[in-house]
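The complex appears here minus one protein chain, its other protein chains still in place.
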Amino acid sequence: MSLLHLLTLSPFLLAALIPLLGKAVPRLHTGWFAAALSALLFAALLGYLPEVRAGLPITESFAWIPSLGISFTLYLDGLSLLFALMITGMGALVAVYSVAYMDSSKESLTSFYVCLLTFMGAMLGLVLSDNLLTLYGFWELTSITSFLLIGYRHENYRARYGALKSLLITMTGGLGLLSGFVLLYVMSGTYRIRELFEVGAPLASHPLFLPAMILILVGAFTKSAQYPFHIWLPDAMEAPTPVSAYLHSATMVKAGLYLVARLSPVFSGTPEWFWLVSLGGLATLLYGSVAAVKQTDLKGILAYSTISQLGLIMCLLGLSSLSGIFDGEEQLLYAAAGTAALFHLLNHAVFKGALFMVAGIVDHETGTRDIRKLGGLAQVMPIAFTISLFGAFSMAGLPPFGGFLSKEMFLEAVVETLHAGVFDLHTWAALFPVVAWIASVFTFIYSALFVTRTFLGPRKKAMHGLKVHDAPALMTIPPALLAALALVLGLFPGLVAYSLIQPAAEAMMPIATADGGRIPVEIKFWHGWTPALWMTIGIVAFGALLAWSARRWTKLYTFFPRRLSINRFYDASLRFFERITVWVTAFYMNGSSRSYVKYILGFMMLVLGFILFNSTDVTFRVGAYAQIAPYEWVILLGLAAGGIAVPFAKSRPVAIILTGTVGYMMTLMFVFLRAPDLALTQMVVESISVTLYLLCFYHLPKLRTEQRAVRFRLPNFLVAIAVGVLMTLVALAVLGTNPFDPISDYYVRESYESAGGKNIVNVILVDFRGFDTMLEIMVLAVASIGIYNMIKLRRKATDVGSRHVSHDGDESEEDAAAFRNAQYGHDGPIEEAPDERGSAENEQLEPLETETSESEGGKLSELGEPDDRDSVSPETEIPRTKGGDSDA
Amino acid sequence: MPKGSDIFLQNVSKIVVFLVLAFALYLFFTGHSSPGGGFIAGLMSAGALLLLALAYDIETVRKVVPFDFKLITAIGLLIALGTGTGALLFGQPFLKHAFGHFDLPLLGDTELHTALIFDLGVYLAVVGVTMTILLTIGEDR
Partner (left out) sequence: MEVIVAVIVGILFAVGIYLILTQDLLRIVLGTSLLTHAVHLLLMTMAMLKTGSAPLLGRGAEDIVDPLPQALILTSIVINFGITAFFLVLSYRAYQKLDTTDMERMRSESSRHRGRSQ
């Protein structure tokens, strides 16, 4: 355990303590703990900066599962440090912001911060892990915490829908990732990333190389919301805004980018990697920016913008892989694309964080995020306006902000591809600058719309009568800091260029520094009249024109076919799989536990029988070993007879007494078989058990007198006989087969020597295998608590049906239906008036609605609504929507 | 349980309960070197109390041993866990036991063993569990 390990695991520790801390200091908002820890971690990580900058990465190892070669190895180089600082720095700001945003009097914050801290720990672990398997573990943990945080307001249908969607998609990707990692292991024989790099060239010629690459990219693309896996991100906006700012723009979605950057030394230089990563990124860039323009929800705009920006960075990472095949001057030229990717990564976290927080402020103060109802807020919220202006300028790539510099570098990189001339780039290279330019124009448009529709223009009717003003200081400071940082990054890029970006770029592209040189990082404003600058001028001109006339041409979006949208496909396939699952499950899960027992026994017989009759090592021996004394015959026969008699007993007491007899016979057997401890225990247990049975009868005399013999059933009988015969054979086979020496000699030898006890059985129980015993008494305790609960803590009145009432209130039917109606809005046209009204209700009546839905749920359950309301398919739901709307 | 069911049973059980409890105690303490131990002693003690319950009734048992047996289970678990964790404090693996010979007054040379503390935890847990089960079902109306 090193300090680095401690730093990585500290968020988990704090997460475990949060419930206690919350109780200990109830007056302090729980968010402060998270904020303090994040700030502390940020400072501690900054301490590593000098070493990392000097090119001395830090490796700390801790054997975790040594027998499998899995160690918890942490590796801190420039790339990891850049991400780690982003995670902790944004974490601190988001935590402070959330203190003002999350109202502790309205909702329970413990689970929120537990999830947030767990996420932070997982994210730190992800970027610091040197072992692919631990990386995978943390990767999935981020998916799970993201699921929990999106579904934080789980009484809301959309939140549940979005949470499930994100979980399903990212987990699918996660499975791909795991398979990819395993394939890498098969090829290289190591799970350590560092060792993977050293394998080098032979890897690329392996037939599994391409499958591994594709699987890993599926993981990275799902996580980083790349087209066509992006659909979960817009729905993830149901999470509280601090979560959106943190997980879904600054950190978690960048995990995919991190993975691509981290593994690019392994894969770069191959045409497949170049085309998959850069084209995937390019498509996402274009799609995201075009789709963002038609969004009406502030967070929707930001979600699509995030998708688009992630695509931009992904594309740059793809372009940077060209550096792997060139030498010298040209190599550095393409390495600049990687530098641009990392710089934009940082810029994006800064400006998008600020914008998300502003969206949260607007939502918090006005009660809506719909830009059709907002407008003219600049006069009443000057600070928020300024912040969003800074953020939007940076996002649109305008000087003097950080976004301008990285956008410029991006444009240069795409222009540079024209000269590459490898991988069929002669024919296709023009694609990059053209698409990049179009996407940038749209980026400019949505940035402009974000600011103008919210803060400029006339105030809308919906806002009348609302006293809107700037948010409290605590809510304003974090985004203001970020906005200031966006400006600082633009004016003084050298602050991060040499300390953060350069080490990160060198870690990402070790091939460029193989000869001992460094990657030059020149981030400056004025490059001369380069093509990139002309492109920017064009972007601003066209973008301004189109943004100004936006209302006239956004109708064009209605021509997009809704039926073909990816969301439709997702929903349809989900329904399809649900139906298949129901069908398959109903096929064998018929609800009768006896069938299940038969399945289990059948499978056991198959496996055991197969082993017994097919294995050559098994021999049956029917020799006599121990002698049987005459009185032992009596006991043996008694055991057999007592057992056989039980099914024939007509009444229950007789059956119980017969079973008890078998138990007492066992006691005697134990005496003969030299097991005094067992004999004593068995005797007492048997007495107490029989008493228990009798106690049950005492309270329910009817149970005793009810006469019913066991009906004979041939199939059961045959199964039972088969199992009996098989077990006899197993016993005989065990007697005849002794492939290993017994391990008990050790216990006999060591019992007195090292444990100081003469009763070996007891010594084994309390000393050698003490852990088993401890868990055993825990099992007992659980059983007794279960019994206590069943008897003492039963609910009054209808305790069979009441559980069906309890979970009914969680779904507001209208809410769900209205959402289902609107959910295709991301891919489809702008929703017209009905949707506007629907969402207005959703925004303003939120607390009221949950109340009514509860009473509604109660009523519905009284009317005999079937229990499977969760699985009601959307088709049957939609007609109800209209009813709901007309009521309103 | 029916009250005052059998005078004979009641009188005999008065003596027998103590005999059984004493025997359980003996089993517990000699458990490390001859048959016995926490499990058996625990079950035996519970059996003694059960006999009392059968001869008299549950209320009498409640009066004679006025403990919350759930609490006893918990204490037992904690003791068992505590001995295990105690080993960690001495830099030993979890649940590693120690023993030694001590010269005690009256008893002479006695072997003392941390495993006995663990066994005490087992004993209490078993008594607690068994009695919780029996009393719960016995008191059900």
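Per-chain numbering from 1; labels A and B assigned in written order.
By our rule, a residue touches a chain if its C-beta (ideal position, glycine included) is under 8 Å from a C-beta of that chain, and two chains touch if they have at least 3 such contacts.
Bear in mind that the values here come from a model prediction, so they are computed numbers and not experimental data.
If you put the hidden chain back, the residue from A:I58, A:L164, A:L333 or A:L639 that touches it is A:L639. Within the whole complex, the absent chain has one touching residue among A:Q379, A:S573, A:T728 or A:S754, and that is A:T728.
Residues of chain B that touch the chain left out of view are 33-35, 39, 43, 126, 129-130, 133, 136-137. The chain not displayed touches chain A at residues 591-594, 597-598, 601, 622-628, 632, 636, 639-640, 643-644, 646-647, 652, 655-656, 659, 662-663, 666, 669, 672-678, 681-682, 685, 688-689, 692-693, 696, 699-700, 703, 708, 710-711, 713, 716-717, 719-721, 723-728, 730-732, 734-735, 742-744, 747-748, 751-752, 758-761, 764-765, 769, 772-773, 776, 779-780, 783-784, 786-787, 790-791, 794, 798-802, 804-805, 861-865, 867.
One rule holds for everything that comes next: only the chains that are shown with their structure count from here on.
If you average the Cα atoms of chain A and of chain B, the two centres end up 47 Å apart. Within the complex, the chain B residues that touch chain A are 1, 27, 31-40, 43-44, 46-47, 50, 54, 70, 73-74, 76-77, 80-81, 84, 94-95, 97, 99, 111, 113, 115, 118-119, 121-122, 125-126, 128-130, 132-134, 136-138, 140-141.
Across the interface of their complex, chain B is touched by residues 676-677, 680-681, 684-685, 687-688, 691-692, 695-696, 698-699, 755-759, 761-763, 765-767, 770-771, 773-774, 777-778, 780-781, 783-785, 787-788, 791-792 of chain A.
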